[in-house]
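Yeah, one chain of the complex is gone here, protein chain that is, but the others are all in their spots.
For reference, chains read A, B and C in written order, and residue numbers begin at 1 within each chain.
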Amino acid sequence: MGQKITFASDYTRNAHPRILKRLMGMGLEQNVGYGTDDICRSAADKIKKACECPGAEVFFLVGGTQTNQTIIDMLLKSYEGVVAAQTGHVAAHEAGAIEFSGHKVLTLPSTGEETDTDRYGSNIGKISAKELKAYLETFYGDDNHEHMVFPGAVYISHPTEYGTLYTKKELSDISAVCSKYEIPLFLDGARLGYGLMSKRTDVTLKDIAELTDVFYIGGTKVGAMLGEAVVFTKGGKPLHHVPIIKQHGALLAKGWLLGVQFDELFTDNLYFDISRNAIDMAEKLRDGLKDKGYEFFLDSPTNQQFIIIDDEKLKELEKNVGYSFWEKYDDARTVIRLATDWATTDEDINTLMEYL
Amino acid sequence: MGQKITFASDYTRNAHPRILKRLMGMGLEQNVGYGTDDICRSAADKIKKACECPGAEVFFLVGGTQTNQTIIDMLLKSYEGVVAAQTGHVAAHEAGAIEFSGHKVLTLPSTGEETDTDRYGSNIGKISAKELKAYLETFYGDDNHEHMVFPGAVYISHPTEYGTLYTKKELSDISAVCSKYEIPLFLDGARLGYGLMSKRTDVTLKDIAELTDVFYIGGTKVGAMLGEAVVFTKGGKPLHHVPIIKQHGALLAKGWLLGVQFDELFTDNLYFDISRNAIDMAEKLRDGLKDKGYEFFLDSPTNQQFIIIDDEKLKELEKNVGYSFWEKYDDARTVIRLATDWATTDEDINTLMEYL
Amino acid sequence: MGQKITFASDYTRNAHPRILKRLMGMGLEQNVGYGTDDICRSAADKIKKACECPGAEVFFLVGGTQTNQTIIDMLLKSYEGVVAAQTGHVAAHEAGAIEFSGHKVLTLPSTGEETDTDRYGSNIGKISAKELKAYLETFYGDDNHEHMVFPGAVYISHPTEYGTLYTKKELSDISAVCSKYEIPLFLDGARLGYGLMSKRTDVTLKDIAELTDVFYIGGTKVGAMLGEAVVFTKGGKPLHHVPIIKQHGALLAKGWLLGVQFDELFTDNLYFDISRNAIDMAEKLRDGLKDKGYEFFLDSPTNQQFIIIDDEKLKELEKNVGYSFWEKYDDARTVIRLATDWATTDEDINTLMEYL
Partner (left out) sequence: MGQKITFASDYTRNAHPRILKRLMGMGLEQNVGYGTDDICRSAADKIKKACECPGAEVFFLVGGTQTNQTIIDMLLKSYEGVVAAQTGHVAAHEAGAIEFSGHKVLTLPSTGEETDTDRYGSNIGKISAKELKAYLETFYGDDNHEHMVFPGAVYISHPTEYGTLYTKKELSDISAVCSKYEIPLFLDGARLGYGLMSKRTDVTLKDIAELTDVFYIGGTKVGAMLGEAVVFTKGGKPLHHVPIIKQHGALLAKGWLLGVQFDELFTDNLYFDISRNAIDMAEKLRDGLKDKGYEFFLDSPTNQQFIIIDDEKLKELEKNVGYSFWEKYDDARTVIRLATDWATTDEDINTLMEYL
């Protein structure tokens, strides 16, 4: 990479050492394919326990876009679309994976509710229950919408594309609207660990299991080599979920590879402990940035920090540090993202600070 | 699994120890995402060298169905279909992944040419250049086909779904027909190593690179944890291959995970050496089965062996040995598949023989 | 066209004079759009009465392929395919319209049952209940099919692509198999009138309404300018059928144009009377062909006759008569189709006979 260190993303590394060790320890052990093995079963059981959701159905997929595409296709009827924030990953950054499966992404503003932003951080990236209700409501009571795409599911991410978090109140309100209109709520938890371990959240894993119909626990960005654990919280997994997954090219032959990783992540609190590290390091980073007088693009309570930086400074920075270009702020400044992860160290932050 | 040993498939195990060791050795090393890293570049270079095909373009995907779906979609125009054998994987065993992307699979008989079967093994599972030509020819010269699906690519697998192999003559003939009708030839090499190391083949990796437009080198079934290396032999990779892959949910965030594995597999001949082991073990198995008087369903020159077995015997066998159900042969007998792999040992075969 | 007369197809003419007259008579009358008008309602009522099927739901679409694509998409779940004869229109002659909507066509042999062909005509083009059952059965009782496309509906046409007809016994048997496996039966009746008025059938419109879940009554080929009447016999029309139709680009703004035509066709037995004419003329044609010693490709009991003709004779014929090329029979002979329609006259047949 040429650079000494990178904060470009939270998916730059291999798996947590405990996972790698376990994978090594399997030697030439043989397992049956496609996620029908005992390890996947064990991992699913541990996840159900962690969610306090014994009736859930759990299975594993490889990556985020794949999971979003497959689950949304499972939830929607052919003529339905999925509601998402304008800035939602499925709306903006999946190269049309939802449309590829024939469905429209129906966008709502991503400005969130008027909540206590001092306490919980920015609202950017979130949909609001109020706007969701106003939108869904128009589809009932008259025949005026037969030429429009019907909303068939609601997609949110937690943390959002901007690292922000729903409050428990917001999540409950959205969930209530979904229930009222009998529309499933799907939560993208690609960075779920970093959301749950934020010091500025009142939302627990149990809350998420209660308030959504299906969500996933991200592994790729949170300690696993790769993998996402899908949780159908009320047990509504489609009858033939295997052909649906296969049809999307998303069925991993060695499904147990995913099971092993989640089995380990959900042993002795590993998933949560390593997530906490990313949060601790993000706070250290945040304090450092503040000290140096950087302007924040938004107030993010999780592992992704967005700052506005002078283009000249940025040019210099990129000789030594990897970062993620977000967008041009104005002619002379750029918004960049700096992400910590489960393995970021104090030393890493110190090194970064030297170059900032 | 309850059983002592399984020959159900060649994707029951983790990666070759050298790969696992290398993955372990990376520690907390950071890499850029989506296959743009140096390791992927190095792996691609080694593959191009092994193919003696310096102008090729190489990238990596996760699994077989995903690769077939994505590459075929890259090759076809919206109204075109892909030609394949009736028994081809894309026609029969991918849960409609090709149709999911809007394309028809146009099937030809899977009975192959009248070749020297004593020398090269059965023809089952192969298409014939003659039948391909007859089929493609009908689409030229009259307007009678505007209501039919146009053939836009030809799909073959080597080894085929039945473990059989094209001869160099057959492959050259099919390639010539494709050239004549300006239709790309795509070769699915999910088990390519086992085909190349067969003792009953005259086809080399270089031949395949010369005679096809795009093919892939299977990793999942041949020593990798997961991964398939796609080779556009003439460099015709689509301009924007990344959004196409992303749109299929097939873009691995940590693309270097795939690069590492192929970099190792194509170092010091590893891919070929471990493939040879599967062939040696398959021959030992074959001899053992013959000695015991088992009837073969077809004569396969690679690592998959298909036998016809009495149902009563099978019932007993499955208490101790994993196998793959293929199809009912008649009321009292069943066709099963037994597959060796890169890690199968003499002892494994001996154990199996005890139960057969 | 250059030719004096054509028997190339049964969709060469405008609508029946009674329909044209009624369309003329509407003047500048205004109607509401999208099939929500009173004329469509009246036409639907007449059709339900003719089918003796008061609980049916009826709506109108423009053409055959459009109808097949839309209805099949209504019936199938995303991962399901439709079962059809190899020679079925949806399998062979719709340019991939079914695959375009993401579904596979699962083909069965088109050789039909061993029925009384002397009485009912050839079996070619038909599926058999026995083979259907054998096929569907494999999807139940084991997990072996999770990598295959699940059958989600059965498509038949009556008359078939070859002008042949199911007997009541055959239709009942197929219907029973569908019921047993809880899979809807869809009958393409693009030429339904010609099937019902054949002198060699024991199937009535009421039978069809009873034995299928959904079928359509073809207008385009049977007296209408354009239009097909879809009948959901048990009332299972999808809740939001309008957006589904719209999504397929199949929602006609002036839906009443279709209603008017079917309203007229189902007044005073017009649909059946004009269909009978095509049959009478086909019989006259058949007798003439026999007298002249032509060899029939198959024994068709409806308005399409298929003969094997010397290429030299054909060359001469096409100077004066339009016909439909079907396929090459051998190096010197060709199979052609000659179709009568609702407006064919004795004189037309006499003229044709002069050139044959």
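Methods note: a residue touches a chain if its C-beta (ideal position, glycine included) is under 8 Å from a C-beta of that chain, and two chains touch if they have at least 3 such contacts.
Since the model is a prediction, treat every value here as computed from it, not as a measurement.
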Fill in: Options C:Ala95, C:Val154 or C:Ala229, residue touching the unrepresented chain
C:Ala95
Worksheet entry | Sole contact to the chain not displayed, among A:Arg119, A:His147, A:Lys206 or A:Lys315 | A:His147
Worksheet entry | Touch with the omitted chain, as defined above, among C:Ala92, C:Val214, C:Leu252 or C:Ile309 | C:Leu252
Worksheet item: Hey, which of C:Ala176, C:Met225 or C:Leu314 is the one touching the hidden chain?
Response: C:Met225
Worksheet, complete the sentence: Listed in rising order, the chain A residues that touch the chain left out are 79, 81, 92-96, 99-100, 102-105, 142, 144, 146-149, 325
Worksheet item: Residues of chain B in contact with the chain that isn't shown?
Response: 34, 73, 78-79, 101-102, 146-150, 240, 242-244, 246-247
Response to the item:
It is residues of chain C that touch the chain not shown, namely 1, 5-6, 8-9, 11-14, 20-21, 23-24, 26-33, 37-38, 62-70, 94-97, 100-101, 220-221, 225-226, 242-244, 246-254, 257, 322, 343
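To be clear about the criterion, only the chains that are shown with their structure count from here on.
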Worksheet item: What is the distance, in whole Å, between the centres of chain B and chain C, each centre taken as the mean of its C-alpha atoms?
Response: 42
Response to the item:
Each of the following residues of chain B touches two or more other chains, namely 94-96, 100
